[in-house]
Structure formats: structure tokens, C-alpha cells
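Every protein chain except one is present and positioned as in the full complex.
Take a look at subunit A:
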Amino acid sequence: MSAAMDTESTYSGYSHYSGHSKKAHRQGRDRHKSPRSKDGSRSEKSVTIQTPPAEPLLGNDASRAEEGQDDNWGETTTAITGTSEHSISQEDIARISKDLEDSVGLDCKRYLGLTVAAVLGLLVFLTPIAFILLPQILWRDDLEPCGTVCEGLFISVAFKLLILLIGTWALFFRQPKADLPRVFVFRALLLVLIFLFVFSYWLFYGVRILDSKDTNYQGIVQYAVSLVDALLFIHYLAIVLLELRQLQPMFTVKVVRSTDGEARYYSLGHLSIQRAALVVLENYYRDFTVYNPALLTASKSRAAKHMAGLKVYNVDGPGNNASGQSRAMIAAAARRRDSSHNELYYEEADHERRVKKRRARLVVAVEEAFTHIKRLQAEEQQKAPGEMMDPREAAQAIFPSMARALQKYLRTTRQQQYHSMESILQHLSFCITNNMTPKAFLERYLNPGPTLQYDRDRWFSKQWTLVSEEAVTSGLQDGIVFVLKCLDFSLVVNVKKIPFIKLSEEFIDPKSHKFVLRLQSETSV
């Protein structure tokens, strides 16, 4: 018994040491972890030797499995932290590789598509003009004279081509907002259709008109006019297929973030899965609060503590029954009377109280700071030239009085890495310029806002991968689930069809609104 106690005290000593060394390199984020592990080791009454909770070093999960089994893990930890000053974290590696990818640009596919479409468009646009001009150039003398009718047709061709040009510019010449994995099915279909159409017209023209040198010029011009009309109809088809069809909402989509369960609902029309993913992502940046990895450490440590301290010893001889071992561990962990729910409750209540207290201090400090600043009216500007400041100077003057309260609040709500001093000063001068109240200034800091509000470096989510069991160009159906993964978290998207609504009417004649007075009087006689 005493030997076990000795071992316990030795191990708790190690856990404290490792916690301390890790602290230096984690920037104080896990300050609560080491005291908690010490308490855990003291409350354990079992005789088994505990391995302290295996915390991931440098975010690398692969080393975790090895640590748990190694009895000398204390020494190993020290050795690794010795080199960690010079090594970079996995996050930095991922970020560097992403930047490389962005700069090289795998846009060949996109540019190829764009050039094909542009060449085809130019060809299509010049075709009617070619149809009209070629007979004039090649066999001008043989052509029948064609006066007013042809001139009228020329005017109509000119205006229709102008309308087609404006329409194509409005519909297709837009900055591409995204790079999607597969080609747009409808766009490809339309390009193929246009190509076949123009090709068949040229074929007919080449065989029947150029070869035979047709002299009926009016007929040729009318042929060109029919081509332009058909092109306008194809443009109409393009509008309907590419723009109008997905406007009417048919599906409701539920988007859940995997790390903290934040969920939103959106309405979509008939879209392909990749385009639906695009819509979801555009709304993600606006609607979801920013992903904050600092908020997730608490639940991980709780979960780790639940299974910690249990080791399976096989006393019946060799034979590695892995599933039996894990089941035994799970059963033992469930039976153990741990008070983690109690801990969670009190911790959350405590945290809430602390946040509210800090928030009250912050609000008071900011209000007091804002009272020092007063906007000068035009006449007063001449009277007090010495003290005039521009918004930036005014912000710098009052910032120190609220800096401490703001910093403490941000630390408590784990938002401190999202706001640098420069950004706070900038926001303060912006609020002063626009006559905002202290509450308007604080709105940005009291609650975490959407991802768009913050600096691009803190987004944690720029490169997305679409994971789907169906082909990404197939349309949305009821019950489809796809996942949008980025490096740190993923968005799980669940598609549901909007139910078919059966609405019936009931007509009530306004004259039928009649009422009676229901009395019950009693008269004595």
C-alpha cells in the first residue's frame, strides 16, 4: 500500500513538472490543467498505478498513443519540449503549404474553360455578320438588288446583335466568385448546344449558299436574321436554366458545425451539390460565429479524465483480446463514481459569474472614457485651437483608461487573439468619428461575431473540401448529406425537401358577421 502511495506521489510530481514546461510553450491557455490533474491523482482510491492524462503535444495526435503506454513518459516529455522551441507547430506547417498552393494556382482548368467559352462567343457573334458580308465580298455583281427590305433587315440584325451583346455581358461576364471542383453541367450543355447550332448553320450556309453562289441576297440576309433570333432564344434558355430555375426554394438545408454544434437553416432551390455547397459557405462566413479553438479545450480534457487512470491487466496468460479489453475499460469507467458533472456545473456557473463581472467593469470603464471626449462644434473650433485632436489622437488619448478592463474581458472570454491593440485603436477612432455610443463600440467585443468581421489570418477556414457520396454535379435530393471540411473543423450539411403544402380556402361573407346579446335578467314583480 505504501509503495503504491509512493508511486502516486512520484507520478504526481512528474505531471506537475510536465504541465509547467508545457505551460511555457502554450501561452497560458491551459493554465488550469496541471492543478486539476494533481487533484485527480489525490482523490483516486484504487491501487492501480495511474498514468496522468495523455495531453496532445504540439497538436500531434500520433505521439499520444505511444505516450500512454510508456512508463518513462516524464523524461520523454522533457526531451521533446527541449526541441519544441525550434520546431514549428502543425498549424504553421499547414498554413505555409496553403500559401504555396495559392501562389502557384491550379487554375489551368478554370482558364481553359474561360478561353473556350470566349472563343466560342466571339465566333458566334461574328457569324451573322459574316453571313451578310461574304456574298457582298465574293460575288457582288451577281447579287440581286435588294433595296428597302434588306436595309430594314440590316437594322434589325444590328439591334438584335447589340441586345445579345448586352445580355451576354450582363449574364456571363462576372467575376468568378469561386473555384468549384467539377464543371457546371448546364453551362457545358449550353456551350455544346451553341456550338452544334452554329456549326449546323455554317454547314448549311457553306453547302447551299457559298458553293452554289446563291443570288437571292434577301434570302441570305433573312437567313442571318433567323440565326440571330435563334441566338436570342438560346440566351433566354440560358437565363432560365442558369438563373431562374434555382430561385424558387425547394429544399431546406441544415448546416451544423462539427466542433461546437452551432446550426443554421437555409432555403435553396434546385442546385447541384457543389453550388449548394458554395451557397452554404457564403452564408457561413456571414452567419456563423467565428471558430475559436480556445473554447474547445475544456470538453476534451473532461473526456480525457473520464477514461484516465484505468489500465487493463491480463492475468489469464497471453492472448490479446482487444475488443474485450476496451469493453472492460468502458464498463469500469462508467461504473466509476466520478463527479465530472458536478465539476462542469460549478465551473460553468463560476465562469458565467466571472464573465458578467468583467463585462460590468468593462462597460463602466468605456462609458467613463467616452465622457472625456466631446465633439467640437464649428464655432468652438476657433476658440480652442490648442486642444483639437483628430479621431486617431482622441482614440489614443482615451484608450489607456479602458485598455486593462477590455483586455481582461477578452482574456476571460478567450477572444484575446482576435483583437490586436492596433485593431482596437482603429475601431475606437472609427466609433468616435461616427458619433457612436460606448455600447456601439463594445458591440464588437462583447459577443463573438461572424467570421467576416475578423482579420483573414484568424479565420482558420479558407480552403474547403467537399466530401460527398453522390456526384457533386448531381442535383439536391431529399436526405442527401455532404460534408464541407476545412483543416480544423467541418460543416455537416443535411438536405430536406420542403413539404408539399395543400392549401384550401374558406369564404366568409362579411355580412355574416352578426352577433346576439345573451342576457339573463331577473326582474322582481
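Observations, loosely collected:
Definition applied: contacts are C-beta pairs under 8 Å (C-beta built on N, C-alpha and C of every residue); 3 or more make two chains touch, one makes a residue touch a chain; residues count from 1.
In this text, contacts and distances are computed from a predicted model.
Only one of "Tax1-binding protein 3", "Auxin-responsive protein", "60S ribosomal protein L4 C-terminal domain-containing protein" or "Septin" fits the UniProt record of the hidden chain, and that name is "Tax1-binding protein 3".
Listed residues A:Cys108, A:Ile508 or A:Val525: the one in touch with the omitted chain is A:Val525.
What subunit A contributes to its contact with the hidden chain is residues 518-525.
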